[in-house]
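All protein chains of the complex are present and in place, except for one that has been dropped.
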Amino acid sequence: MLTYIIRRVLYSIPVLVATSFLIFTFVSISGDPLGRLRANPNITQQQFHSIEHSKNLDRPIVVRYGYWVKDAVTNQFGTTLFGQRKIWPDLRRVMGHTLQFVLTAIILSVIIGVSIGVYSALRQYSAFDYATTTISFVGFATPVFWLALMLQVVVVNIFLKWHVRVFYTSGLSSPFPGHGIHWFIDRVQHLALPVIALCILGVAGYSRYMRASMLEVLNSDFVRTARAKGLIERRVIMKHAFRNALIPLITLVALDFGAIFAGAIVTETIFTLDGMGFYFINALQASDPYPVMAWLMVVATMVIVFNLIADILYGVFDPRIRYD
Amino acid sequence: MTDQPRVHDPKVPGGLVLGPDVEVDVPAGGGQMFDRAVPTDSSGLTYEYGLEIEARSQWGYARRRFMRHRLAVVSVVVLTGIFAAGIFANYIAPYSYKEIPYITIAGTSVIDTSQILAHPSRQHLFGTDSAGRDTFSRTLYGIRTSARVGIFVGLLSTLIGTIIGGLAGFYGGWSDNLLMRMTDLFLTLPLLAVLLTASKFLDSSTPTTLAILIACLIWTSIARIVRGVFLSLREKEYVEAARAAGAGDLRIMLRHMIPNSVGPIVVAATLTIGTAIALEATLSFLGFGIRPPTPALGALLDEGQEAGLDKWWLVTYPGLLIVLIILCINFIGDGLRDALDPTQRRVRA
Partner (left out) sequence: MPEPVLSIRDLVVEFSTEDGVVQAVDGISYDLYPGETLGIVGESGSGKSVSTMSLLGLIPQPPGKVVRGEAFYKGTDLLKISKKELRHIRGNEIALIFQDPMTSLNPVLKIGAQIGEAIRTHHPDEKDDRIKERGIELLRTVGVPNPDRRYEQYPHEFSGGMRQRAMIAMSIANSPSVLIADEPTTALDVTIQAQILQVLKKAQDETHAATILITHDLGLIAELADRVVVMYAGKIVELGEVHTIFESPRHPYTVGLMESLPKLNADDDWLRPIPGQPPSLISRPPGCPFHPRCFLSQGRIRCREEEPPLRPIGGSSHLTACHFAEELEGHTGPLVEPVGAGV
């Protein structure tokens, strides 16, 4: 088991390095960071060249990559191009906020999705099954941003009509949220809608997958053996069927992790949350490549780490993988 | 009829010879037995019983399976209707995209403010926006853009994905490895983030350029599928036989492998169209995709949001249409999967 873990960790490192190079090249090539400056008639050629030189932008790409990596590691990703604001403190702050609600969304969607999926499999073709399948299909077809918008619309209109504030529709916290439990409740009220928006897609996906996986396992021979041994049905389902059906879901959740950040970008923009997504959009709108690169790097790292954890979990649950 | 026991003479082979393109429509249960009695002759031949055979071509069979999937069939109708409405928006839309209602007051044309932000009504099915423009018409034009982008992405990404995935799966070895590592790398970054970055820094304001951009990032899923299919087909006997007969690589790929992978490719391509439409809408909503004056559904929603959430119709209707389009595409993809890939032991949705 230990060798398996070590091997997975070692494998991740070149992936990380390759990804960093990819990010850097991609952003540098597709965007001309000095485009605005170039177009600015107030800056003379000389000034332009000196800026270029000071940022090492006149060197070949590999060298620039080297500088960037150095900057990233030693100087915490350095500063933004325009405004010279330090990148890392901002990024760290928004990371915390985003993780709060992204992790909540993942955990909730897994729990709810798995439960629905298992129950649907056990009660195949029942009204519950058909209803949840339909809802799942609709959930798949709904772009996250529109779902978020509709949630907003509903809540806002409820507020306007009945003066009941169910949830907040913007911001992370109220101006004076208080401490302890009050702060917590306030935060929950603010994050409820974004979490719901992110959850729905996850629930749709996981419930369908779990249902299919569960049905396949329920038809397998070893479940038949378990019944033939005289085990009570509940044990057959929980200990034998469910455990096996759950394993492939781990990979699915891991694969989804990257997509969750995409959802976060959209939801944070709509709900104006001070999170990574919002940060990213702002950096893009400012055409500032350095925070963009830093953001992509951080997200890629998180995805790789998450995948690593998922791989290890997979090894824990499925003994066949361990002796790879 | 004698009473003497006869030893049967099994010179009759028991099987049926099937041609390579003919699928025998044998109902579950092994076939009907018909009493086509062959009178015994002196050689002592036994009774001959045949199976009821109804030969159908593969495509006919697939079409039949598709028709069984009622939701898919309904979706085809609905989607065709929606896309047609979009494509012929010029003729159908009651108002034009940019049309702002004017009235004349005291001899001058002034914007008719009574029409601004109107609730849905008979004249304006989806209401009007902050400049008095008819949302229904604008939605129709937006559908046209979405359809263009979606179909273009579907075709282009399928082309790219099939070529690259096919080559990787067929040749295997290092090219396959390379492809796999590349797709893995693509997976570590969220697609939307990459797309946003690319569309910001590159020009993607027209549907065509946006479609090319999306296609360049989305082909990996199709490539994966094609690679998988080609890898498994590579080992089939008819490929070996073709090679033994002297067929070159290209011929094998085109003549044998591609036709047999059409099923999964078509399904994946269909679902890609849905994904592309969703991506285009998201991008336009965030202000990164298709820029005005080209109509886009996402942009409509963006404007709708800015007008204020109590004007719920601006946000609801165009969005519902997006959901409906993608839903239909998903159902169709599901039906196609049932029709073209029945070996997949899928549990019926």
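Per-chain numbering from 1; labels A and B assigned in written order.
The definition used in the following text is that contacts are C-beta pairs under 8 Å (C-beta built on N, C-alpha and C of every residue); 3 or more make two chains touch, one makes a residue touch a chain.
These numbers were taken from a predicted model, which means no experiment stands behind them.
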Which of A:I158, A:L231 or A:L313 contacts the chain that the document leaves out: A:L231
Contacting the left-out chain in the complete assembly, out of A:S220, A:T251, A:S287 or A:T301: A:S220
Chain not shown, touching residues in chain A: 220-222, 224-232, 239-240, 243-244, 247, 317-320
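By our rule, only the chains that are shown with their structure count from here on.
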Chain A and chain B, separation of their C-alpha mean positions in angstrom: 27
Chain A contact footprint on chain B (complex, rising order): 181, 184-185, 187-194, 196-198, 200-202, 274, 278, 281-282, 285-288, 298, 301, 305, 309-310, 312, 315-316, 319, 322-324, 326-327, 329-331, 345-347, 349
Contact footprint of chain B on chain A as seen in their complex: 15, 18-19, 22-23, 26-27, 30-32, 133, 137-138, 140-146, 149-150, 152-153, 156-157, 160, 169, 208, 211-212, 215-216, 255, 258-262, 265-266, 269-270, 280-281, 284-285, 287, 292, 295-296, 299-300, 303-304, 307
